[in-house]
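Written below as structure tokens is the structure these notes are about.
All protein chains of the complex are present and in place, except for one that has been dropped.
Presenting chain A:
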Amino acid sequence: MPFGNTHNKLKLKYTAEQEYPDLSQHNNHMAKVLTSEMYANLRDKETSSGFTLDDVIQTGVDNPGHPFIMTVGCVAGDEETYEVFKDLLDPVIEDRHGGYKPTDKHKTDLNPDNLQGGDDLDPNYVLSSRVRTGRSIRGFCLPPHCSRGERRTIENLSIETLASLEGDLKGKYYALKNMTEEEQQQLIDDHFLFDKPVSPLLLASGMARDWPDGRGIWHNDNKTFLVWVNEEDHLRVISMQKGGNMREVFTRFCTGLTKIEELFKERGHEFMWNEHLGYILTCPSNLGTGLRAGVHVKLPNVSKHEKFGEILKRLRLQKRGTGGVDTAAVGGVFDISNADRLGFSEVELVQMVVDGVNLLVEMEKRLEAGESIDDMMPEQK
């Protein structure tokens, strides 16, 4: 059965006030929204698989949050979570996704032909290009809640499905618990290997249970298309390559995803998706497209400009260090990607990255030449 440790029936013997968490030191989306009244209204509910309110919020209770970064503070244990606990999750989603309303509809567009340009980001500045997203298999519980049996089923389904990929998508699966030392080293050198999560944000929600059972990495022979199985989501799909041809990366991304979806459907499975929330993933921050398209780009001058933060904000982009979220930039090289996930289609988000990065590179060149960039300031997108 799906894993649960919140003993909801036992809790109902106590009053809502006795059980209500102490959120006085907290700074995350969940804590901003969850009043004691809301807690009282939602605490006797559960999804059909038994996921409860306390399951949703445990990570947010255990991790009061960061002074600078507002974390979400809740997770979904299955597709139904977003319905059963909508009173909590709708405002969290609205807050996190720029005012996205419960009545809004999300557009999915995985047609790479709709992307303009993107094949010629200057490789003197753009070192690599990458697009990632996640997918969940309908009918199964998500990583915080799934049982070992479910997780293994997801793994088996994924292995079988990915084995059918052909052409430049043909590849191989490496189960975390079976890989040889040599395979492991190669995956580390390729920067493909994912570790057992150490972030308390993930651990507190139960996603690392039974590690490394049911986890693995699949990649194509060309090492440009990669799928993580059972890490933070059922599947994380990544397309990447050196250089600035984001168009090619995105095309492979769309082709690969569409093919994988087809293959799952042939086997009687579909991805969790709906008109309102787009693709359903574990963390509410990844709803919609679940898409992060980004580049590693050299911006030593622009990054020191006083308006750098403002420029990124207007372009709807975010910066990270080259080690990923929460890392520092090294040698003026930044990871620049879209800030949004929900309310914009895949094509729209990649377009923002392509256009935005082109502008940043132009700015970098100007500053290198000792010229001003004041006339280049973008409008708020």
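The criterion applied here is as follows: a residue touches a chain if its C-beta (ideal position, glycine included) is under 8 Å from a C-beta of that chain, and two chains touch if they have at least 3 such contacts; residues count from 1.
Criterion: contacts and distances are computed from a predicted model.
Trainee: One chain of this complex is missing from the view, so tell me which of "Elongator complex protein 4", "Creatine kinase U-type, mitochondrial", "cAMP regulated phosphoprotein 19" or "Exportin-2" is its UniProt name.
Mentor: From the listed options "Elongator complex protein 4", "Creatine kinase U-type, mitochondrial", "cAMP regulated phosphoprotein 19" or "Exportin-2", the omitted chain resolves to "Creatine kinase U-type, mitochondrial".
Trainee: Could you tell which one of A:K32, A:K170, A:R209 or A:K259 touches the chain left off the display?
Mentor: Looking across A:K32, A:K170, A:R209 or A:K259, the contact with the absent chain belongs to A:R209.
Trainee: Tell me which of A:G98, A:G139 or A:G309 is the one touching the absent chain.
Mentor: Answering carefully, the residue with contact to the hidden chain is A:G139.
Trainee: Pick from A:D90, A:E150, A:D340 or A:E364: which residue touches the chain that isn't shown?
Mentor: In the full complex, the listed residue that touches the missing chain is A:E150.
Trainee: To test your reading of the contact rule: which positions on chain A touch the chain that is missing from view?
Mentor: Residues of chain A in contact with the hidden chain: 1-11, 14-15, 18-22, 48-50, 58, 61-62, 139-140, 147-150, 152-153, 156-157, 177, 203-204, 208-211, 213, 267-269.
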